[in-house]
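This structure is in structure tokens; I'll ask about it shortly.
Complex shown without one protein chain; remaining protein chains in place.
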Amino acid sequence: MATTAVEHAHADVHAHGSKTGLWSWITTVDHKRIGILYGATAFVFFLMGGIEALLLRIQLGRPDNTFLSPEMYNQLFTMHGTTMIFLAIMPLSAMFFNYMIPLLIGARDVAFPRLNAFSYWVFLLGGLFLNSGFLFGAAPNQGWFGYANLTSNQYSPGLNVDFWMIGLQILGIASLAAGVNFFVTVLNLRAPGMKLMRMPMFVWMSFITQVLILLAFPVITVALILLMFDRFFGSHFYVPSAGGDPLLWQHLFWIFGHPEVYILILPSFGIVSEILPVFSRKPLFGYAAMVFSGAFIAFLGFGVWSHHMFSTGMGPIADTVFSLSTMLIAIPTGVKIFNWIGTMWGGSLQMKTPLYFCLGFIAMFIMGGLSGVMHASPPADLQQTDTYFVVAHFHYVLFGGSIFALTAGAYYWWPKMFGRMLSESLGKLHFWLMLIGFNLTFFPMHFVGLLGMPRRVYTYPKGLGFEIYNQVETAGAFLLLIAFLVFIWNVIRTTRGPANAPADPWNGATLEWAIPSPPQEFNFAEVPVVHSRDPLWETKRERGGQLPEPVRVSGAGIHMPHPSYWPAVAAIGVAAVFVALMMLPKLGPAGVVVAVAILFLGVFKWAFEPA
Amino acid sequence: MSFRPALRRVVRQAPFLLIALVLAACGRDYPQSTLDPHSDITRMVDGVFMNTVWWALGVFILVEGALVWAIFRFRGKPDDPEPRQTHGNTTIEILWTAIPALILAMISVPTVRAIFKTYEEPSGAEVVRVNVKGHQWWWEFSYPQYGVTSANELHVPVGKTVFLEMDAFDVIHSFWMPQLGAKRDVFPNRKTTLWFRADSAGFYPGQCAEFCGTQHGRMAFHVAAETPAEFDAYIKGLQATGTPPAPPAAPDTAKRVGTAGVTTAALAAQTPAAAPAADTVAGSKLFAAKGCVGCHSLNAVKFSKGLIGPNLANVGARRYIAAGTLLNTDENLAHWIQHPWSVKHGVLMPELGLSDADARTLAAYLRTHTGK
Amino acid sequence: MTAHADIAHGETAHEHAHPGIGTYVKVGVILFVLTAAEVAVYEFGYNHAGAGFGALLHPVVIPVLLVLSALKFALVAMFYMHLKQDSRLFSSLFVFPLIIAAVVIVALIALFAYHYAFQKLIH
Partner (left out) sequence: MAPAADHATTTGLDSRKMAIWTFIGSECLFFASLISTYLVYRGKSLVGPFPHEAWTSPAGQHFEPILEIKLVTVGTALLLFSSLFVVIALNGAQRNRRGQLLTFLGLTIMCGIFFVGMQVYEFTHFVHEGLKLQTNLFGASFFTLTGFHGTHVTMGVIWLITMFILALRGKVTPEKALNLELAALYWHFVDVVWIVIFPVVYLMK
């Protein structure tokens, strides 16, 4: 990695001093700050989803429990699923997209910094809207999958479903805007010399994730619009008595829903593929195979959706086709796992916290993958679907997979983001508590599912043999709580401590470790030129050892976009349009007109504001 | 370091623990277990599943083993020399693409065969046909061949093929009999099917498996698989409710008890007490006056279609009430009639504000309806 | 018909050798003719299906309409949206989603047709 000054001098010079205060966060268009906003917000939502899960686990801790009413239980399990998927794992991934993608590809920011701010504000408002149902005692209660026709006015008369379908539409807009942004960023803002096949694996997997977001979210948007028309305007898309077909919802939902699973896991694949080589001190094994298997998983992801619907009785041919395509996905997934082990093989493993979490990820993800193959078989799935076996399966994939990998990413990039090293001993304690707690919580679910316990039940009777398993699971859930309290303590302690992180604490291979921790607003004083897949390792090899600590520079002459509050105004407009739709019976069309006016004001001001 | 030997001990015992768990899963402590098949269909499904399990277990041991081996074998220190920088190995990568593909082929062949088997449509005079209808939150079973209907307790003959044609009254449910027929969703706008042939008598619990609203958690049912003679008697009893007024029948304490689910004590508790005739008259009046008739029929043959409550023609002899939730004792029955929402909050059966005496009278009256 | 030029191509992204007005008008005329053909196919294939050309056309109305529509689609995309001259990347940004979209439409139609056929089979 040689560096050349390709930067042109600009007349428009402004200081890159530290800007603080609430206003600076509201108007920020800096991808790093937006990344931190995403991370902080998503972590709060993650804790809320976790508390919801704990309440569910308390209720299920013993048979015929009355800790939660069935109404409350249904709201909590719906919000737990919706929150973890849309408000925790996706935006935690988005935190890494935001913060890391520009750094990893040697860019100064994302392609559209203001669109990026807009995405965040829409996400925040959507998340708040979704949760505001709790304030009205009417949180969504129809499950994160919202199967029609239970969601119809007839069977869900309250506001519960409205909060859900509107909240998801708002969140969809945030995801789509971010999807366009990062797609273009990766294609167009790579440093000179960074060809596609030299991109860090996290960038590759994030890129594929954006493709999935862009192609999957419009489908759920349409499904939700049809539901909205049914509920608000009295159409009958999903109403059987008028000829509508609830199965259409299932198909549209899972055409989105299955790619969504890969939207949740592919960024984690990327994070692990960044960390493993660094701590194995050895390049990623089978880079090209990793790229292609990721792309193949994403592509196949659009052809397997009906495996969520084997129990609907689609007929033998459809079952066979979707079963075989599903099993096919195991092959590229297996290739990824083998290549990770291949990366470690013959390496020199540096047993640091990020690596611990990566290893936990691989070990747990293997189990999630294997149980996945078990219900790729429709006859077996007829016993397993809608039972705790499936709950076990996808928690091994999404918690054992995504959350472990995201945590690994947090420990790995924390020094870069905040200039401070998280405590290793607390980190390892966190890991062991999480690994044990996770397995205590979710491993018994395999058994209790096979023993006949269905999902989404607010209680279960004595005498079916579920008691002991559920007790262990509840105990495990509390261990998980302790694990995350350790993490929070680690963060607080570190934040209070001195700024002790060097630019390159882990002997990293990628560009972000060449600049100070935390990076300056413009990231790279000089835009780097890339000659290989592990540019920093190459440079270090050329110079015979560690590089000197990079110095902070003034950055005068580097043009960065101005802060702006118009993206936030536009985001408020977006949310207002949906709220006005929901309040149409009360506010009338005037509400919609005002909301659209706010939206247009925001968009026009933003569009005509100088960069 | 006492940790290592302890770990080794756990690792050595793990297979035994696992086997113990699996064995326990097959036993009678788990009446709703999918691992304890009692019909041809569930045995086949179990076979497909266990085939996958063994392959998965092999893969699991190899891959997790390789991972653990790599973790211990390749542990390094910061000042170790840089390891050899390998970027990949085409041969080995092709190999580990091909081998999983072969394993998947081994799994998919029995899978596809079983898929087609589950969709077969049995025919012939011997086949017992049952129409299943899911309601919020109970199950309706009717026998088109015999012209009778019942609820929440499905009686089938052992050794005969049972063919279920299913749909839903309101929203999507899923009919799940873990030990007899696996599961299939039921829809308000289409028919779905299941078939099975029970191979051993028993009283098997089942449950709705698709989230269907507030009381999804307590939408259970039971399948009584009995000898053909017992099954015929059951049907005849239901048919007899078509010619009321039926004299209050003596309780049938000799009724067969299944292998699973019900203990002797529970059985004793649910033995119906003979109701005095005066109560029957009072109960009958209450049944009409309190509006029970608006939703429930006491006749398994002639009843108006579209009633939203379960048919109660043989409720006095059912082992459970409230969709498989409560044991059918006099006390429970009265409590359920009086305070349905304290048992199943949000259930469609309203709180009628019955007095204790009324509830007891109604329960006693219902007890006389045994379908015998 | 291709008035597109080999002139000074591709120094910067902003200067594509877009075709001239002549080409645009020609494409416009073709689009108009194809639209007229579509309506004609509808008219003859359905309303005059009794005899002659209409009878011949009747069984293939839908495929013919799909082909005509695809032709129009391709013409607009290639000439008006400049995919013929612009970077291949833009074409793939359009074509890949179109493939997925087509898969989704075809699969859903097939699945539901199959659902209903299967329902009839049961009863």
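Brief remarks follow.
Just so it is clear, A, B and C label the chains in written order, and each chain counts residues from 1 on its own.
One rule holds for everything that comes next: a residue touches a chain if its C-beta (ideal position, glycine included) is under 8 Å from a C-beta of that chain, and two chains touch if they have at least 3 such contacts.
Computed from a prediction, not measured in an experiment: that's the story for all the values here.
Touch, as defined at the top, links the missing chain to these shown chains in the whole complex: A, C. Taking the complete complex into account, A:R190 is the one of A:R190, A:R231 or A:H258 that touches the chain left out.
For the chain left out of this panel, the touching residue among A:E52, A:D109 or A:D319 is A:D109. Considering the whole complex, the residue from A:G81, A:G126, A:G143 or A:G179 that touches the absent chain is A:G179. In the full complex, the hidden chain is touched by chain C at residues 10, 12-14, 18, 20-21, 24-25, 27-28, 31-32, 35, 38-39, 41-42, 46, 61-62, 65-66, 68-69, 72-73, 76-77, 79-81, 87, 89-90, 93-94, 96-98, 100-102, 104-105, 108-109, 112. In the full complex, chain A touches the omitted chain through residues 6-8, 10, 107-115, 176, 179-181, 183-184, 187-190, 192, 194, 214-219, 221-223, 225-226, 229, 233-237, 242-245, 248, 252, 255, 527, 559-561, 604, 606-607, 611.
The working rule: only the chains that are shown with their structure count from here on.
Each chain gets a centre from its C-alpha atoms; the one nearest the centre of all protein C-alpha atoms is A. Here the spacing of chain A and chain C, counted between their Cα centres, is 37 Å.
In terms of their C-alpha centroids, the spacing between chain B and chain C amounts to 52 Å. Of all residues in chain B, those that touch two or more other chains are 190, 193. Residues of chain A in contact with two or more other chains: 245, 247, 315.
Touching chain B in their complex are the following residues of chain C: 115, 119, 122-123. Within the complex formed with chain A, the residues of chain B that make contact are 21, 25, 29-35, 42, 44-45, 48-49, 52-53, 56, 59-60, 63-64, 66-67, 70-71, 74-78, 80-89, 92-93, 96-97, 100-101, 104, 107-108, 111-112, 114-119, 136, 170-172, 174, 176, 178, 182-185, 187-190, 192-193, 205, 207-218, 220, 261, 325, 344-346. Of all the residues in chain C, the ones that touch chain A in their complex are 89, 97, 100, 103-104, 107-108, 111-112, 114-115, 118.
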